[in-house]
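Apart from one protein chain that is not included, each protein chain of the complex appears where it belongs.
Letters A and B mark the chains as written, and numbering starts fresh at 1 in each.
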Amino acid sequence: MHRFAKPSVFLKFTAPILPWLSALTVILIAAGLYFSLIGSPVDYQQGHTVRIMYIHVPAAWMGLFCYVGMAICGAMSLIWKHPLADICARATAPVGATFTALCLITGSLWGEPMWGTWWVWDARLTSMLILLFLYLGYMALVNAFDDPERGSKAGSALALVGAVNVPIVKFSVDWWNTLHQPASIVRMDGPAVDPSMQLPLALMILGFTCYYFVVLILRVRLELNERRIRALHLSGMFEDPETPASAKEQAYEAGHNAEAKQ
Amino acid sequence: MNGFLAILQRDLRLALRQGADSVMVVAFFIVTTTLFPFGVGPEVNILARIASGVIWVSALLAAMLSLERVFQADYEDGTLELLTLSPVSLELLILGKVLAHWLTTGLPLIIAAPLMAVMLNMDQDGFVTLMVAMLLGTPALSLIGAIGAALILGARRGGVLVSLLVLPLYIPVLIFGAGAVEAALLGISATAQLQIMAAILLLALAAAPFATAHAVRQAME
Partner (left out) sequence: MADFSGSDLTCLRGERLVFGGLSFSAKSGDAVMLRGRNGAGKSSLLRLMAGLVAPRSGDLRWNGENIAEDRTAHHARTHYLGHQDAIKPVLTVRDNLRLWGQLRGVRDLEPAIDRALTALQIHHLARVTGRYLSSGQKRRTALARVLIGQSDLWLLDEPTVGLDRESCAELAQLITEFRGRGGIVVYSTHIDLDVENPTILDLDDFAIPMVEWLAEQDDLEDMAPAKRAASSQEAAQ
């Protein structure tokens, strides 16, 4: 924040984008929901349960997308020591974790009617579960320090280490899965996706991605403003000599009581 | 290279004087492994079937248990600051510390593992593979764990945190470690799994000291 990333630049840059992006998100998700819930055919085998896919697949995409985003932010923080990169990574993690959890939950809801069980140690499900653990570890680390800047930096380093590990974990889980599971198990990549399903899927994926950027901008703005307030507190600017503390307290008390009486 | 030997020598001497750490790790390993028969029942077939997995999971947890101490004590008394300021490269010093950690925790685990394998009725065909796999796997655990241990320096509730950070990263070692033993028990060659474990070890050896040094420098700021 202090060296390059003037918050004002970020705030100015994003202020005009935000309403457009929000509107786009609403339109895309609304259209996506219409096509996925009403405007698309029912699968001849799966019936209406196939509609879970329109949430499940975009959520899985977002889980991966957010982790890649965090790793890129981590790399930028490492190379250019850009404080905004740390903040972006920090703001991305809860979004990514939520989408990953959503992917797991919808996967499990889908699995019950399809496979007759809530959970299968399928390679993809297991990988997503580990991804969720990585997110949780990142969030726990970032919030474990008294100095938020130190937490963000440590988090960026962890995101990079995690990114190196994700392919290895993925590979080993695939290996483990083929070793332990007979090939006859129902896999999620069944028949190729029908063209009529591609449109709602694409709309939902785009909508979710836009939603992520809206949330990212809001969260980064929040973080920047929080930092500003902390900095102003440290500067002692809030100790206004013109209004003594006791007077403020009285005003507060008066307001408080008035509210209580109503 | 002198710096590497100096720090290795000092850490080993410290471990020798303080003593408890290695013994605690092995004791934890044995006690944890002993819990499984209570959980799944004393039936010999079941125990033999799950032996390799149980031994690996227990070893993973035991190795993780001692991680927090790798840097924490040095961080608290100012030693880590001076190590960062010494004219030897920090990566090399960290490698020395990790080697000392492995010698005092990983190596005793490898020695204790066959004992637990006997108690869990594992077939004798798997013993050699188990030890070779652990010889390749435990140094990787120490190296990867050191990154986590360095990241949590100065954090609140570091001990629990390090397990949350490090355990997901340990999964590949667990999969191939247990897989190698299982292959050996089935009479199949375990070379592939062992080769992949060697690759993981080499990758960790190449990358972990740099990541750890980066994290340590961050903690000093």
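Criterion: a residue touches a chain if its C-beta (ideal position, glycine included) is under 8 Å from a C-beta of that chain, and two chains touch if they have at least 3 such contacts.
Everything quoted here is computed from the prediction, not taken from an experiment.
Q: Identify the residue among B:Ala48, B:Leu103, B:Met119 or B:Met220 that touches the chain left out of the display.
A: B:Met220
Q: Which parts of chain A face the unshown chain closely enough to count as touching?
A: Looking at chain A, the ones touching the missing chain are residues 1-3, 6-8, 12, 147-150, 227-228, 230-232, 234-237, 240.
Q: On chain B, where is the contact patch with the chain that was removed from view?
A: 2-3, 5-7, 10, 13-14, 17-18, 77-79, 81-89, 93, 220-221
In this section, only the chains that are shown with their structure count from here on.
Q: Find the geometric centre of each of chain A and chain B from their Cα atoms only, then give the gap between the two centres in Å, rounded to an integer.
A: Here chain A and chain B have centroids separated by 32 Å.
Q: Can you list the residues on chain A that touch chain B in the complex?
A: 78, 130, 133-134, 136-137, 140-141, 144-146, 150-151, 153-154, 157-158, 160-162, 164-165, 168-169, 171-173, 175-176, 179
Q: Please give the residue numbers of chain B that touch chain A in the complex, ascending.
A: For chain B paired with chain A, touching residues are 147, 151-152, 154-158, 161, 164-165, 167-169, 171-172, 175-176, 179, 182, 196, 200, 203, 207, 211, 214-215, 218-219, 221.
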